[in-house]
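If you scroll down you'll find the structure; I have some questions about it.
This part shows subunit A:
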Amino acid sequence: MKSDTAILSKELPKTDPRVKLIAAKMKKENYKPDALIEILHTAQNAYGYLPKEVLAYITKSLHLPPSRVFSTVTFYHFFSLKSKGEHTCIVCTGTACYVKGAQAILNRLEQKYSLKPGQVTPDNKLGIQVARCIGACGLAPAVVIDNDVQGKANAEEIIETINAKTGII
Partner candidate 1 sequence: MSKKKLGTVWLGGCSGCHMSLLDIDERILEVAKLADIVKSPVVDGKEMPEVDIALVEGAITSDEHYRELLHIRKQAKTLIAFGDCAVMTNVTGMRNYFNLKDVLDTAYVNAISNDKEGKVPDHPSLLKLNEKVLPLQEVVKVDFVIPGCPPDADTIFYVLFEFLNDRLPDLGKAKKLKYG
Partner candidate 2 sequence: MNRQELQALAGKAKGKHEQFKHKICVCCGASCISSGSEEVLKKLQEEIKTRGLENEVEVIPSGCMGPCNQGPLMKYLPEQTIYQKVDCNNITAIVQSQLIEKKPIEELLLFADSREKPFVNSNEDPFFKRQMKIALKDCGDINPENIEDYLAAGGYRALEKAFFLLSPEEVIAEVKQSRMRGRGGAGYPTGLKWETVYKYVSDQKYVICNGDEGDPGAFMDRSVLEGNPHRVLEGMVIAGYAVGSSKGYAYIRGEYPLAIKRFELAIKQATKLGLLGKNILGSNFSFDIEVRIGAGAFVCGEETALIASIEGKRGTPRPRPPFPAEAGLWGKPTLINNVETFAGIAPIITNGGEWYSETGTPKSAGTKVFALAGKIKYSGLIEVPMGTTLREIVFDIGGGVQNGGDFKAAQTGGPSGGCIPAEHLDVKMDYESLISLGSIMGSGGLIIMDKSSDMVDVARYFMEFCMDESCGKCVPCRVGTKMMHDLLQKICDNKGTQIDLDRLEELAVYVKETSLCGLGASAPNPLLSTLRHFRKEYENRIMNHQ
């Protein structure tokens, strides 16, 4: 719990293309409160996460109580209140991947980059996450690096790919 009064009253720059995108989506959905999750999807895609001032903007536009929006945001895994990093590496820990050694891959990545799932490197270059199942069970174990699914993954190859993308050595 942190005091955020200043951030909440901050106006968003209307010319920001991301703000425009959200505004257009809200208009398309007729500012209906039941479209909240759809609008949050748009915002999350535009920013990569949900900054508080954006939440405040959506809250005001849809005339919703702030706690109602915040409760919805924190309920769903897809929405994040922090940046997930410029590059993301998602290790699938679904049952098929788990049985085929996803945990070992995750452990290796955690050790290599000193990150726990959900954390981001200090320079915001890389974030590691886990997914409950990406539905690529035939390719288990699967890892997703920046939206590319790497099937039958092997920790060292994953590290190579990540290093190539992020410039981390």
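How were these candidates chosen? In short, all candidates are chains of the complex that A comes from, given by their letters.
Here, contacts are C-beta pairs under 8 Å (C-beta built on N, C-alpha and C of every residue); 3 or more make two chains touch, one makes a residue touch a chain; residues count from 1.
Please read these numbers as outputs of a predicted model, since none were measured by experiment.
Chemist: Pick out the one candidate among 1 or 2 that is in contact with subunit A within this complex.
Modeler: Result: candidate 2 touches subunit A.
Chemist: Going by the contact rule at the top, pick out the subunit A residues touching candidate 2 in the complex.
Modeler: 32-38, 40-41, 68, 71-72, 75-79, 93-96, 98-100, 131-140, 142, 148-152
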